[in-house]
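In this view, the complex is presented without one of its protein chains, the others remaining in place.
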Amino acid sequence: MMKVVIVGCGRVGAQLATMLAAENYDVTILDINPHSLSKLVPTFQGTALLGDGTDEDSLRKAGIEGAEAFIALTGEDNHNIMAAQIAKHIFKIPRVICRIYDSQRGEIYQDLGLETVSPTITFVQSFKDKLQQG
Amino acid sequence: MYVIIVGSGRLSRSLAKALLDEEHEVLIIDKDEAKVSAIEEELGSIYLLGDGCEVDVLEEAGTDRADVFIAVTGHDEDNLVACQVAKHKFNVPRTIAQVTDTKNEHLFKMLEVDVTVTSFDIILEHIKREIPIHPLTRLAFFPDTEVEVVELKIPSDAASVNKRIDELSLPSESCVSLIVRSGEDAKIMPSSDFTLQAEDKLVIIARGTQSDLEKNLCDTFTTPEK
Partner (left out) sequence: MKPTSRILVPVCGNSADREAVEMACRLAKGNKSEIHLLYVIQVKRSLPLDARMEPETQKGETVLYAAESIAEELGQEVKTDLVQAREVGPAIIEEARERGVELTVMGVNYKRRFGEFDLGEVVPYVLKNAHCRIFLVRQPFPVK
């Protein structure tokens, strides 16, 4: 089973974790806020842990050593960037995906070897497509 | 020099003032309007209101002609990102980041932040200098050259007591540059046949990897006699 660690249990993080777990991924999701974790649906089949995604000890507890993928989805760009770089450079996780709202900042980190997703660009495109499909 | 400082706490205000006194050009970037107006009152219009991690803000700041870029926001992740953007987007030759959590220091180094400064380390070194927790105190370390200056105190039970300096196995590139003995004049660059006594304080300059070097020096000077 492919092990995935997700940092940040907001709407996107929680839903992604639930979907991946339902598809038989071994999912661990981390958040610093217990309230966020409590939003996971009761049927969530993965592991939810209280912890900071930029803290190596928390990541070890989440079983990052041996994970094949790491996804940073907290609400803060810089927090995601730091967590992703820890996963990539310290724990050598093969796939690291990082949400960065600021598209210019996203480009820089793409050049530095992170896989980045900019919701700003994605949303603008999808609104524009919707409007123009009319 | 043109120095950009991101973050406008008391630390960056004092730093800016010192740099301005030395006639350097200084710009402080902060997104907090109240903090920025405190700078204006104290130091004049040497600020830019904005997020020091954003490309547009750094472009307006003229980051591409900065000689030094310093991030002291109080948040490790913001300091890291600001320095990385400055380095990789604007080719700033020297980036310096304040690190609050010492555990992050090796990550910053790995990600090519040129210098990291941890207040924790500085405070600890100061306290250690006052309290003999450890016989060896690091006075200075120059990472680029791997040269270190340390202060050592010879414990009374050490094997090195009553030995001449040339009888001891010092690390290959090192020299005892100062010996302070209570009640006597300090000896600058003592000769190699100088005999050590208990409670002597030595200042040693040496080259090597930090941890190896310190262990090596402790073995030589402070290990108790068998």
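Chains here go by letter, A and B, matching the order in which they are written, and residues are numbered from 1 within each.
Just so it is clear, contacts are C-beta pairs under 8 Å (C-beta built on N, C-alpha and C of every residue); 3 or more make two chains touch, one makes a residue touch a chain.
What you see is a predicted model, and the numbers here were worked out from it, not measured in a lab.
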Missing chain: touched chains present in the view: B
Identified contact with the non-displayed chain, of B:48, B:82, B:99 or B:176: B:48
Residue, one of B:22, B:59 or B:125, that touches the chain absent here: B:59
Those residues of chain B which, in the complete complex, touch the missing chain: 2, 25, 27, 44-45, 48, 59-62, 64-65
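The definition used in the following text is that only the chains that are shown with their structure count from here on.
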Centre-of-Cα separation between chain B and chain A, whole angstrom: 35
Contacting residues of chain B [partner chain A, same complex]: 53-56, 75-78, 80-81, 84-85, 88-89, 103-104, 107, 110-111
Residues on chain A engaged by chain B in the complex (per definition of touch): 54-56, 76-79, 81-82, 85-86, 89-90, 102, 104-105, 108, 111-112
